[in-house]
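One structure is given below, represented as structure tokens, and several questions about it will come after.
Note that this complex is displayed minus one protein chain, with the remaining chains in position.
Here the chain labels run A, B and C in written order, and each chain numbers its own residues starting at 1.
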Amino acid sequence: MTLPARPALRVGLIGHAFMGAAHSHAWRTAPRFFDLPLTPELTVLAGRDPAGVAAAAGRLGWADTETDWRRVLDRDDVDLVDICTPGHTHAEMAIAALAAGKHVLCEKPLANSVAEAEAMAEAAERAAGSGVRAMVGFTYRRVPAITLARQLVADGRLGQIRHVRAQYLQDWIADPAAPMSWRLEKDKAGSGALGDIGAHIVDLTQFITGQTLTGVSALLETFVSKRPLPASSGKLGGVGGEGMGEVTVDDAAVFLGRFTGGALGTFEATRFALGRKNAIRIEVNGSAGSLAFDFEDMNVLHFFDGGEPATTAGFRRIVVTEPEHPYVGAWWPAGHGLGYEHGFIHQVVDLVTALAAGEQPTPSFADGLQVQRVLAAVERSAADNSAFTEI
Amino acid sequence: MTLPARPALRVGLIGHAFMGAAHSHAWRTAPRFFDLPLTPELTVLAGRDPAGVAAAAGRLGWADTETDWRRVLDRDDVDLVDICTPGHTHAEMAIAALAAGKHVLCEKPLANSVAEAEAMAEAAERAAGSGVRAMVGFTYRRVPAITLARQLVADGRLGQIRHVRAQYLQDWIADPAAPMSWRLEKDKAGSGALGDIGAHIVDLTQFITGQTLTGVSALLETFVSKRPLPASSGKLGGVGGEGMGEVTVDDAAVFLGRFTGGALGTFEATRFALGRKNAIRIEVNGSAGSLAFDFEDMNVLHFFDGGEPATTAGFRRIVVTEPEHPYVGAWWPAGHGLGYEHGFIHQVVDLVTALAAGEQPTPSFADGLQVQRVLAAVERSAADNSAFTEI
Amino acid sequence: MTLPARPALRVGLIGHAFMGAAHSHAWRTAPRFFDLPLTPELTVLAGRDPAGVAAAAGRLGWADTETDWRRVLDRDDVDLVDICTPGHTHAEMAIAALAAGKHVLCEKPLANSVAEAEAMAEAAERAAGSGVRAMVGFTYRRVPAITLARQLVADGRLGQIRHVRAQYLQDWIADPAAPMSWRLEKDKAGSGALGDIGAHIVDLTQFITGQTLTGVSALLETFVSKRPLPASSGKLGGVGGEGMGEVTVDDAAVFLGRFTGGALGTFEATRFALGRKNAIRIEVNGSAGSLAFDFEDMNVLHFFDGGEPATTAGFRRIVVTEPEHPYVGAWWPAGHGLGYEHGFIHQVVDLVTALAAGEQPTPSFADGLQVQRVLAAVERSAADNSAFTEI
Partner (left out) sequence: MTLPARPALRVGLIGHAFMGAAHSHAWRTAPRFFDLPLTPELTVLAGRDPAGVAAAAGRLGWADTETDWRRVLDRDDVDLVDICTPGHTHAEMAIAALAAGKHVLCEKPLANSVAEAEAMAEAAERAAGSGVRAMVGFTYRRVPAITLARQLVADGRLGQIRHVRAQYLQDWIADPAAPMSWRLEKDKAGSGALGDIGAHIVDLTQFITGQTLTGVSALLETFVSKRPLPASSGKLGGVGGEGMGEVTVDDAAVFLGRFTGGALGTFEATRFALGRKNAIRIEVNGSAGSLAFDFEDMNVLHFFDGGEPATTAGFRRIVVTEPEHPYVGAWWPAGHGLGYEHGFIHQVVDLVTALAAGEQPTPSFADGLQVQRVLAAVERSAADNSAFTEI
């Protein structure tokens, strides 16, 4: 038996590590729970290592493989290219895919530099003229509690926004003995905590408030500047100091900001917050209400309604699992929570829906570029004695 | 490309409502994240309505359909029958499937009566002699935090168990205007909150403690005895009282119990706890440590280690998303939480693993029968002025 | 300088251990924060040991001492007798004090038996005829969050009550090596966890709901039947088994109950819940709303308003520190929480206010007797195979 008859959306995915697995699951699963206007097909998976990509394709459910990502762009049986590789490869791949007339879903951060991101946004704008669409993958927007937060702000339940505070806390390199990785090398990762996780809280706070940051003041810090090379790196040790690699990105980024509507923002992204594994914490205070969210309790949104009488006012713990909540009606009965991967599935839903309607999916490459400009301003401010730096 | 070459496990699923969808997702998804010794195949889906079952099969990913469940048992291309229908049908289906030499996975509660459950357990025991296995679906055992709780008790971290308190709180019929449903009719559902959700906390507390209940003292209550018939029920109203149906099951069940090791238990199952959607709350206090769990925060287990100095002792909020935690290594990095449906996936993993090893999967039908006996003792006690009733 | 000119209320306090210190603090402090109609005077403190009572009186602020409690009743300069001694002494003292024309504040539980409590309630009723008042000290009623809970129920915010669940969890004798104490001897303490802490949750749930229990079904348990005699006990060990004392009270009590309005109740009182120090946890579910309270977070009340739209409904965390909240206006600005001792201060405020108005303070001895009858029914049920026992 097959899914309801719908036109196909044939997908080519580049990359099959953590993000590739998450995207594959989303492409496979979205049409099982949502009635999509196009039916995704897992057409081809690209990866450099023939054995690796073949094994991954089998495990993840892809019909075919390529070992050169450019071949994916050449194929007539691919409608959309999904880019799940490290940031330094995004610009080339995305621009080429758009030029080849393929829709593009590109993982965040959009690129490793503003220049690259600008080129990508321009390519996306050009492509849009012929109905080819590009989207950047800030999936946390699709956690139902976050989407609900956006709706409450848009509905005016918070009034004028005064404060935004956002933290993205991890601890996976808090131990100085944790080994080197490409994520700690500037030429591959672009930046450290800033681009990897700071990008998410920049996007999320802008998404929830419907405002953008106008400037920032920042500090960057690298707590551990040298780390052991991983045993599997295959490098031969030389004389003296061999076996250690240099960390060339930030371990942590903290910054202040102002939003277009006048709110103050405080931001912190770090991989050294021992005991916090993936804590995305966002709070917004407005003149009429307040919100609080923590990804460690991802099915919950806290909402304070300033219109309540003092006697019974309090932050409400909204368990965001009701059929009335965003995306939730397609899933389980109330109280049966969702997990990390559902954001990716909802991303597929929104993307496919926009493509079928001939509309621009969000966040667009222009949105991704704007986040990139915030990250660049953070780096400039940090290099300029924390001076407030306009975006 | 295909999954790693493994022998197939060809599945026939009966029922395609809430549980059918959850099981289908699990069969589809388990081999994508876990390296299973057998590869599940979604061979056939059975349902009474031809159009309905065909649509469901397409959406849920089944290759074929049947409109008579007995036909599933006749098929040579089915190795395992998965029963996701209401409780009053379980006994007949499961016994027939085992007799036909099919492995069986049967949703909980095992049956609507002890007599049925006994017959099922006997059938399972007979079938085991020829290597045919039966398992009952208490999936919450496979929530990683619950599995970890079991491990901590088994490792002696709690010492001698003194207290068990368990609540399963929902609120979907708290409103007297909520309509009738088969779940409120004794001949179909067997019992109300007791069998539907009370069964889960009986199983979970016995699983975590490694002990069984020896007796109970109980109260049952039906708060709302008549409810409007649903508009879709198609029943014609007669003279007087038409349009209302009689609730013939319990709305809530509360009971005390004693465990084999001497612990006291308090239990509550209700669908009238306004504001609690699917709150499975379990606490265990022992001589050496304590545990607390709430399904509303399902990725967390709270553990108190009585050996800590008083100055720094406290309940630890363990975020059960580390690679070292049960089942978690197959999923996402630390801090990226799982959802309701993962319990079903883990159930498939354990079931398939046991089948491949020729071992008895747990919980067995004998385990399900034992839970049924507890539920029966609850009903007898409630009918006998709450007298303590042995199991 | 002196407090505002008010008639004096001259107090004689019997007992100067834990409760004596808490009451002394309340008598001293209440007029400093509340504008009382009578000014308490700490006239005399009674205790058996001359040196001990003299030291306590100095430290706690009492003007004079007596070593025989009967002497307090004889004094013309005493208007009210405050009884803070163990339960087996309450009846004699309170009845004599009332007969002597003194108002009485008596610590809970009112007595160690229903018979004693009945005699006390009768004495109180007689005394009331001549304007002499008696009150029992269930101070937790005066925690602002609890008082607010009562108000919300009285205002109809919960609708019809369906569920009450209450736990009083401590762990101070979870260790079998914890020594004997008078609190573990039936002839002094009357009962164990049941009367000591179970009495509080019986009173609190009845206070909050405005209903009384009509019957109970119970289990009692003594986990550790022998304990080492304390080094300071001065008892000479005999031959065999010397050095150990027998625990003659319950270590834990669990019971089910029905309330006058039809609600189901589940109760648990224990001193073996490792990691819980003084956790009084109360939840109430009604047809229109729900409440949750935990004394470990005593300045907070959680309230679910069933009238909220599903999208924004959730338990509100009310921080009960607003000027609009009960008792709070006399204290600090919003957000500056109160502690355990404030319940005692509020008790003084309510008692003094009632006395000045010539009204009956609550809870009365009749209320205390009713709690005693619940405790007795619990014991009868436990002795009668947990049979449901009317009160």
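Heads up, the rule we're going with is that contacts are C-beta pairs under 8 Å (C-beta built on N, C-alpha and C of every residue); 3 or more make two chains touch, one makes a residue touch a chain.
Keep in mind that what you see is a predicted model, and the values were worked out from it rather than measured.
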item: Identified contact with the non-displayed chain, of C:Asn278, C:Thr311, C:Thr362 or C:Asn385; value: C:Asn278
item: Identified contact with the non-displayed chain, of A:Phe33, A:Phe207 or A:Phe272; value: A:Phe272
item: Listed residues C:Met135, C:Leu194 or C:Met298, member touching the removed chain; value: C:Met298
item: Touch list for subunit A against the chain that is not drawn; value: 162-163, 165, 167, 169, 171, 174-176, 217-219, 221, 223, 252, 254-256, 258, 262, 264, 266, 268, 270, 272-276, 283, 285-290, 304, 306, 313-315, 381, 385-388
item: Where the unshown chain meets subunit C, residue by residue; value: 1-4, 18, 21-22, 24-25, 28-29, 31-32, 45, 54-55, 57-65, 170, 172, 276-279, 295-299, 319, 321-322, 332-342
item: Sites on subunit B contacted by the missing partner chain, in the whole complex; value: 148, 152, 157, 302-303, 305, 308-319, 322-325
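The rule we apply is simple: only the chains that are shown with their structure count from here on.
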item: Central chain (by mean CA position); value: B
item: Label of the chain whose CA centroid is most distant from the centroid of subunit A; value: C
item: Distance between chain centroids, defined by C-alpha means - subunit A, subunit C (Å); value: 55
item: Touching two or more other chains - residue numbers and ranges from subunit B; value: 276
